[in-house]
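Contents: one structure, followed by commentary.
The complex appears here without one of its protein chains, the remainder shown in place.
Letters A, B and C name the chains as they come in the text, with residue numbers starting at 1 for each one.
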Amino acid sequence: MKTPTHPIEVQPGRSISHLTEGLLATGFQGRKLGEAVEVWAKMLREKQNIIWLGLAGAMVPAGMRKVISYLIKRRMIDVLVSTGANLYHDLHEARGKRHYVGSHLVDDVKLRKHYVDRIYDVFADETEFYRTDLWIEKEFCPHLSDMYRYSSREIIYELGKFLDSWGAEKDSIILSAYHSGVPVFCPALNDSSLGFSLMFANRRRGRRIILDSLKDVDESSRITEVAGTTSVVYIGGGVPKNFIQQTAVIAGYQTRHDRSHKYALQISMDAPMWGGLSGCTFEEAQSWGKIDLRAKKVMCYADATIALPIVAHALGEKFKKLRRDVPVFEWGRNGTLTIKYEKRSL
Amino acid sequence: MKTPTHPIEVQPGRSISHLTEGLLATGFQGRKLGEAVEVWAKMLREKQNIIWLGLAGAMVPAGMRKVISYLIKRRMIDVLVSTGANLYHDLHEARGKRHYVGSHLVDDVKLRKHYVDRIYDVFADETEFYRTDLWIEKEFCPHLSDMYRYSSREIIYELGKFLDSWGAEKDSIILSAYHSGVPVFCPALNDSSLGFSLMFANRRRGRRIILDSLKDVDESSRITEVAGTTSVVYIGGGVPKNFIQQTAVIAGYQTRHDRSHKYALQISMDAPMWGGLSGCTFEEAQSWGKIDLRAKKVMCYADATIALPIVAHALGEKFKKLRRDVPVFEWGRNGTLTIKYEKRSL
Amino acid sequence: MKTPTHPIEVQPGRSISHLTEGLLATGFQGRKLGEAVEVWAKMLREKQNIIWLGLAGAMVPAGMRKVISYLIKRRMIDVLVSTGANLYHDLHEARGKRHYVGSHLVDDVKLRKHYVDRIYDVFADETEFYRTDLWIEKEFCPHLSDMYRYSSREIIYELGKFLDSWGAEKDSIILSAYHSGVPVFCPALNDSSLGFSLMFANRRRGRRIILDSLKDVDESSRITEVAGTTSVVYIGGGVPKNFIQQTAVIAGYQTRHDRSHKYALQISMDAPMWGGLSGCTFEEAQSWGKIDLRAKKVMCYADATIALPIVAHALGEKFKKLRRDVPVFEWGRNGTLTIKYEKRSL
Partner (left out) sequence: MKTPTHPIEVQPGRSISHLTEGLLATGFQGRKLGEAVEVWAKMLREKQNIIWLGLAGAMVPAGMRKVISYLIKRRMIDVLVSTGANLYHDLHEARGKRHYVGSHLVDDVKLRKHYVDRIYDVFADETEFYRTDLWIEKEFCPHLSDMYRYSSREIIYELGKFLDSWGAEKDSIILSAYHSGVPVFCPALNDSSLGFSLMFANRRRGRRIILDSLKDVDESSRITEVAGTTSVVYIGGGVPKNFIQQTAVIAGYQTRHDRSHKYALQISMDAPMWGGLSGCTFEEAQSWGKIDLRAKKVMCYADATIALPIVAHALGEKFKKLRRDVPVFEWGRNGTLTIKYEKRSL
């Protein structure tokens, strides 16, 4: 009861970061949005800190692709864990294909007849999707080896390399991650068009591509084991959130030390009362030792398509020049990982 | 399938209105936020158009008071329908009292022992609230007449007048509305500390103040009857939304013409599947003839403490000088209403 | 960590109360549903305990009318606070009119053309609604006096009396409450077709009916002042919840004693993070002194159309014969209230 709230004032022309600072003295989710910027800023100022981003939901069809690639390029995140859909849709746009402004109030039977696929109020051309599927199967898969046990990270890395040579759109998430040295995990890659196109290469073209998903657990947990400290940013919940959370548990088992995440931010509409991991609070996560008992943490209940662009702009304004310890990941042949930190200005 | 989406780009330093324009080419609630600005802007450009604002939720404790008073002063709204709580908390701050930055993770039993009242993550001093209650009863009520059948609008007007003479904080919603000629209805004034303090004046001080709530229906519906066109903006749902919606039905009965609202915007977390009026879609409202079949309309699912400041800033930037037909309400003795429009620059 | 959960077993033919008992040993909202029955059962066993029911949402169109009248007739509740809409729709059905099984996936423009009003997936005939409006204005209003300051409770009581003489459907909420001596408050009666039809009697038929809504605050708070103990059941949030909650505050001011509610149950989809009173937790309410610090309390997040019938059946099974202290309300001319308790078997 020491700090009075300050009603936010309308000041046309004010910057977005100035607005989020003003929101810190208000209440409810507005304040949480302000705190989201603060917590992320603290992550960026922490030494030898690795920032995980968990990305669920259909963020790329909803136009969030360049926000993610911005965060990657400016190394406001260090590791990405994504659903397959976001990577698939990124690849689709990287190939020059588009999503379309649609409506959520529409007759889906009619859409079906025109092979228009709907994602809430975004439309897509099913024929174009089919061509992207074939592109994966016929253009990309020849660059993968048979019988090698790939982690999803390695497959996405190969995809980034191929997109680079292919001349893809430069703000692609996959390509940006490739260029910036950001590992991308997709623990349920099989649960997407990207995954089933790889399967079709095996089934229809006699390939023997292996996606060894246990390798994903191994590699991802090593990051949290080896890191100085770790921070987590979750856009939505789903597999990416749990997958990142569990690295703290695994790394704890392995090292016999507390490896809980030290900063934590989630932007999601998933609420705790249904008991799912997507919506569980960071306090609940503390009971499991996934989040540090003294962590700076904030949950902001908002659609990410509103909150994420605001937070990214605010960070961009706060850190015109970002100077931080950027982790460089070096994966050994036997699955070992070394992380070096380079002081970079981004 | 003609308009491709355009991923929003992070451009530090860009204005808020530029951001909301960019969101128009994205998807999900981000796009709706962009559309919210567009629809409201259209309301402001429409001739002889009366803009209702329905205000529910604890918006004043959450620091939205100056956003509302800004909208009033710049006449981006013409009539306000509010819950009692928002007006009570506005009065509290108008008297120089404060709300405080608190936490939603707190032991409420301890708060009770310190007479700290919690509103999610905002705190308030119960003793100060009690003094505001007494102020209403002892300072304000003497300015009301016995046995006069007040509408809530008239009581709030008298309160505005008194606050003006008393020297209240100038960004008070009630005071701003008084100065700007914006009628304020509070259909459930009895459901608030403001209402019960009026009751205590009757019970404990021998007063006979009458709040005739049927008069509220009469007065409010006349606005929609007499208006050129009407537009609605709903922050949350609740009584304010239904009360404004029903003016279209009543005015329709009275005039035997379609008096449906022509522009409609709601920012709320109330969803349609529970069947309540708070969350019902504008499409559902069209079946009732409350919203015009060709209305420009948008529902944005977001916490208003995030969305409202953004929309208000974007409007403020879009309309550095707002020139519109400002309605001037003249209430006759017999309950009649005349509306004149003055072209003003605000 | 003493009580293990017990997975619920599927036992076809088991009773509903046996199911809710089984749910007590599970988790999440299933357990809360079980607890809801337990807490309500405790209310019924408490001596000289007055049970408030707050009823928001469109519960009557959704087919919950007979559940409410059952609760009234068996005196599982003692006072009802309702939105105007629920009472209006009850009146509509009491007059023999119906709501219809519709769909939420429908073209509202077409509905408009056929004067079909939609409430999510329930339809209604607008022409029939119009006749109910006129019935209120022309049939019922002649039974009200001019210039008498009615509370909403008094108006609903008069409506119950009239429905009784008129021969209404016996499971009407209004009629059941009239027969069972259950006071019904409607603090925002003006925010409904019931309210505006009273207004039309004034405007079009030269009547001077007064609905003095301050009287509602006075009468309702006296119940909590005079009661032995009080309990609250909230179906949804809205004005009914706040109105009942505030009686604890007012009664506390008046008596200078703690008058907080001792048992508390809410079934709602309103969540706390938006800061509104509808979704605020009972813990938050404890900070205000509205809910006792030792109260038995449970919030069950569920659509009431699912949870309420289950809870009512479970209570009906648990209390085949309910023997409790039934409060009898006697309102004096000067606004005073006396409550007597009669031990009845229901």
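Definition applied: a contact is a pair of C-beta atoms (placed from the backbone, for glycine too) under 8 Å apart; a residue touches a chain by one contact, two chains touch by 3 or more.
If you're wondering where the values come from, they're calculated on a predicted model, not measured in any experiment.
Within the whole complex, the absent chain has one touching residue among A:149, A:170, A:205 or A:323, and that is A:149.
If you put the hidden chain back, the residue from A:7, A:34, A:183 or A:238 that touches it is A:238.
Looking at chain B, the residues touching the absent chain are 27-29, 271, 273-275, 301. Although one chain is not drawn, its touching partners on chain C can still be listed: residues 1-16, 19, 22-23, 25-31, 33, 58, 60-67, 70, 93, 98-102, 105, 114, 116, 119-123, 125, 171, 283, 301-303, 305-307, 309-310, 312-313, 316-317, 320. The chain not shown here touches chain A at positions 56-58, 61-62, 85, 104, 108-109, 111-112, 116-122, 126, 130, 133, 149, 187-193, 195-196, 198-200, 202-203, 209-214, 216-218, 221, 236, 238-239, 242-243, 246, 249-250, 253, 269, 271-278, 280, 283-284, 286-289, 293, 303, 305, 335.
Here, only the chains that are shown with their structure count from here on.
Two copies of one chain, chain A and chain C, touch each other, and the residues they use overlap strongly: the shared fraction of interface numbers exceeds half.
Each chain gets one centre point, the mean of its Cα atoms, and the points for chain A and chain B are 38 Å apart. Rounded to a whole number, the gap between the C-alpha centres of chain B and chain C is 27 angstrom.
Rounded to whole angstrom, the centroid-to-centroid distance between chain A and chain C, based on C-alpha atoms, equals 46 Å. Across the assembly, chain B contributes 58, 61-62, 116, 119-122, 283, 303, 305 as residues in contact with two or more other chains.
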